[in-house]
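I'd like to ask some things about the structure below.
The complex appears here minus one protein chain, its other protein chains still in place.
Chains here go by letter, A and B, matching the order in which they are written, and residues are numbered from 1 within each.
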Amino acid sequence: MSETTLNPSASTPLWRRSVTRDLVAVLILAAVAVALFFLFPSNLALLTRIVAMMLLVLSLDLVTGYSGVATLGHATLFGAGAYAAGIVAAKFGITDPLLMLAVGALAGAAAGAISSLVILRGHGLSQLVLSIAVVSLAHEAANKLSGWTGGSDGLSGISPSALFGMFRFDLFGRTAFIMSVVLLLVVFVVLRIIVRSPFGMLCRGIKQDPVRIRAMGAPVYFTLVKMYAIAGAVAGLGGALSAIATKVVGLDSLSFTLSAEALVMLVLGGTGKLFGALVGTLVFVWFEDRVSAINPFHWLTIVGCLLVAVVLFAPKGLTGAAEAIWKRMRGARS
Amino acid sequence: MQTILSIGADALSYGMVLFIISIGLSVTMGLMKVVNLAHGAFAMIGGYIASYATQQMGLPFGVAIIAAVLGTMLVAVPLERFLYRRIYGAPELTQVLMTIGITFAIIGIANFAMGPTLKTIALPSQLQGPVDLGFRTIAAHKLFAAAVGVVVAIALWFIIERTPFGVRLRASVDDAAMAGALGIRTKIIYAVSFALAVGLAALGGVVGAQLLPIEPYYALHYMVTFLVVVSVGGAGSITGALVAALLLGAVQTTGRYLMPEYGEFFFYLAVIAIVCVFPNGLMGRSK
Partner (left out) sequence: MSLFEVKNLRKNFGGLAVTDDVSLSLQKGDRIALIGPNGAGKTTFVNLVTGHLKPLSGTVHLDGQNVTKASPTQRVKQGLVRSFQVTRLFSEMTPEEHVALAILQRLGRSGHLFTNFKTMPEVVEEIGSILALLGLGGIARTPVAEIAYGQQRLLEIALAMALRPKVLLLDEPAAGVPSSDTVLIERALAQLPPGLAVLMIEHDMDFVFRFAQRVVVLAAGAIIFDGTPAEVGKDARVREAYLGSYADDRSVA
């Protein structure tokens, strides 16, 4: 137990320490990205897809891991961003990648705020069912509005122009990968600041006891809607990124399956920790790509057993298990 | 008029199949408070067993139904003992993950064992033809499904309201801790109810195989529908599940007949509307 006493001068280094930690985290992520770039030059498309998924899973972590909302419909926000970015590019000729990202973020935020009004009506089972209904409704709507979305054929004809007018999106996906990594780092740092902010603390409080939060005079509903809007912007960025990188948007980006997979990735990595979302996504998508190349159904069996194992033996996910091992090793040494 | 009658007949048989499968889920949710996403997978297993029994082994339909129900229970009992028991009372997220995991694994194994194609169940000749109801004809198997649904509803009502087991079950639903203190062995009640729920799922899977065709992704496709029925009806309520199954069956069937191009749009719209207005379900108890 730490015997810290509180006084202003002792607390200053404490927030400095968190800034230092942010820097270290960013450096680690950047180093991993650089290593992957050189180690797997022919897999950059896959890696970019992973980054887009990471944004979706980070977003889910905000809502589920930090705020305690159970949802199986989070792809709604990702799909909203993907379709919005794709439609402005394919139908309105707005092909600047940064503008497309901005449109995706806005659309995601709007979708997040609106869908939260529905999802937050329920609790427990009804919340899950509402979230599934929302993503399914969006899926059916996108299917029906095929004039805009391309329906089940997918939305094509997206050709993003060069980044900053200089860097074209090359065949090998180098530009897309670098852009996605920079985007991820920026989002990651911003989210780290947000989850430590008063607002982030409020959300964690709501997750643990909304009644107590109300008794402190803070609004529960409005706070969650706001968090949903922020999460929507993050997921929307992910969707827009995938539209830019793959140049198509399919109905699967707005599906229950993607929502469920995102949840699996989050729990695999560990909820309530931004790093967990990143680790879970990387491990999941990477293995999925490898195993399902051999047989997609074997992949399902493996994921299924893996999930059961995680719930039973590592409820805090891979990062949680790693932390526990690390702590035990340190405890053994001292 | 013809259309209305066809829709009505289809909606009735489809709704009854939904009821047979979902009622087990409703019981497990009301009693064990487990969000069991793998429930549809058990219905699928029942369907596979019946298909194998009739097509590969040439067994009669009645025997196949019994084999499906018992076989599925046999699969489910160890799962209850070693997996489900660990998540009773756990947060929803944990339950969702574990049961999605079980679903995925069952899908993968089903495909490995039975292949990715649709499987049919051979019906006896009596159930194959149309039946003349006087004002119109209806496929015999649909009538059969509806009849089974009615029998299930009555039998369940009898078990729950009129037998000693039912008394213990209701006591455990109301207050598991109190029931335990009164000497009711809730663990056994849970295991028996789970087996019953799974057996009903298997029965529904077999009887409804013409409407919900058996293939590996069955477990995932219809999982949402079953969950929705329970949520709309209110977990733990037989009447609620019956009303919800018939209502949602009607919405879905009508949508398919009249506006097929909208897919399930109106179905989900109805779900959102109902759940927003009745967050505890039509017949659910408020907390």
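As a convention for this text, a contact is a pair of C-beta atoms (placed from the backbone, for glycine too) under 8 Å apart; a residue touches a chain by one contact, two chains touch by 3 or more.
Quantities reported herein were computed from a predicted structural model and do not represent experimental measurements.
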Shown chains that the omitted chain touches within the full complex: A
For the chain not shown, which residue from A:Phe37, A:Trp148, A:Phe167 or A:Phe199 touches it across the whole complex? A:Phe199
Hey, which of A:Ala215, A:Ala293 or A:Met329 is the one touching the hidden chain? A:Ala215
What residue numbers in chain A mark contact with the hidden partner chain? 1-8, 11, 14-15, 18, 193-194, 196-202, 204-205, 208-209, 211-212, 214-219, 223, 226, 230
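Methods note: only the chains that are shown with their structure count from here on.
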Can you work out the whole-Å distance between the CA centroids of chain A and chain B? 34
Contact footprint of chain A on chain B as seen in their complex: 29, 35, 83, 86-87, 92-94, 96-98, 100-109, 111-112, 116, 216, 220, 224, 227-228, 230-232, 235, 261-265, 268-269, 271-272, 275-276, 279-281
Taking the touch rule as given, give the residues of chain A at its contact with chain B in the complex, in rising order. 64, 70, 72, 118, 121-126, 128-130, 132-134, 136-137, 140-141, 143-144, 256-257, 260, 263-264, 267, 271, 297-308, 310-312, 315
